[in-house]
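Below is one structure. I have some questions about it.
With one protein chain held back, the other chains of the complex are shown just where they sit.
Coming up: chain A.
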Amino acid sequence: MDAGSVNYSSNTKDQPRFPLQEQLLQRRNSKENLDRFIPNRSAIDWDYARYMLTEGKNDKENPAVNSPSREAYRKKLAETLNLNKTRILAFKNKPPAPVELIPQEHISSFNPQPKLSKSRRYIPQTSERTLDAPDLVDDFYLNLLDWGSSNVLAIALGSTVYLWDASNGSTSELVTIEDENGPVTSVNWAPDGRHIAIGLNNSQVQLWDSTANRQLRTLSGGHRSRVGSMAWNNHILTTGGFDGQIINNDVRIRSHIVETYRGHQQEVCGLKWSASGQQLASGGNDNLLHIWDRSVASSQSATQWLHRLDDHTSAVKALAWCPFQGNLLASGGGGGDRTIKFWNTHTGACLNSVDTGSQVCALLWNKNERELLSSHGFTQNQLTLWKYPSMVKAAELTGHTSRVLFMAQTGDETLRFWNVFGVPEVAKAAPKAANEPFSHVNRIR
């Protein structure tokens, strides 16, 4: 300090009035290092101190801290700019995947590809129950199976609709349609679990009360040919026909056709309302997927679709709205497409696309966990359970000898998967887990 004072006083003889201040200024300018510091609050230049503690330090570190990120940014920018004047091309035909070439035991030893170890619950690999379903029509475009909220499965075999009560295993015949009107091309339970809609080959739709076992009414005059898909939205029954038309029928009123959606050129084979009842997804044999908004629908004119999604390259039958994310829709393509695609239905953006390797017949979200089940046709006729959103396979269930066309899930915290065979047709059921409602006991079959 002494030495410093001496130095400073000798240096600053021309401004002797504020010696302490001068000393600080002096220090700022010279790189002088005093060996001792005796604090004097009144004399401290707080602004300067603060500057030395903060900005000064930052300045010194700035080049080192900023340069990697700045460089990365520049690189990214260059990449982006470059992309704008570049076209990125890839072969349509991908090189063959190496899996066949690697011995099977090689894969399983150090490749945890089917990550079964991560699933927390036991997933049985065999079916708990198998039901015979003779004469079930093996037609990709029909929807012949539906599980109602009253735990009754409706299944159409030829011209007859059977009800199988899952709580006691009893089977009853609901109706047999006359041959000239049949066969039945779709069945769909109303949300009350009591009323059921039956779509027919002759373009009519019958409404039945399953408890009283009687027909309530017939809806006709809408479609010109078979009704292969149906979906309920409260009192609205939406029907999709071979003629590509989608009709909203208000089942309470006499002139039941309240809206018509025209957008498909070919048979409508997938139809699902979102949980909110605001959006309808429809898939057709023309490879198109449409999203329709209920609020813009009107009876006067055919309604414009909200989104027309043409990314699938084959018929779109499998549709499933995500139960935990209202605007997320999963859709599956047919034999020529084989992908499951995920959509944000507000924006129409395709979020993900996964090649499953085989025809996607049906999709079902797990109501309790973030999982999606898909059922497939050629070549493996398997059921695949996917984790969402990673789309890692959690399980793959094989054992069906023909394609798995339909799936249904019950409301009692059980997953039930139904499989239908070609000739000795069989449906498979999941074990019930109704007594353990909060455990991880969902079982799949």
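In the analysis below, contacts are C-beta pairs under 8 Å (C-beta built on N, C-alpha and C of every residue); 3 or more make two chains touch, one makes a residue touch a chain; residues count from 1.
The criterion applied here is as follows: contacts and distances are computed from a predicted model.
With the options "Mitotic spindle checkpoint protein MAD2", "Glutaredoxin-related protein 5, mitochondrial", "ubiquitinyl hydrolase 1" or "glutaminase" in hand, the undepicted chain maps to the protein name "Mitotic spindle checkpoint protein MAD2" (source: UniProt).
Although one chain is not drawn, its touching partners on chain A can still be listed: residues 72, 79, 82-83, 85-99, 101-102, 107, 110-113, 390-393.
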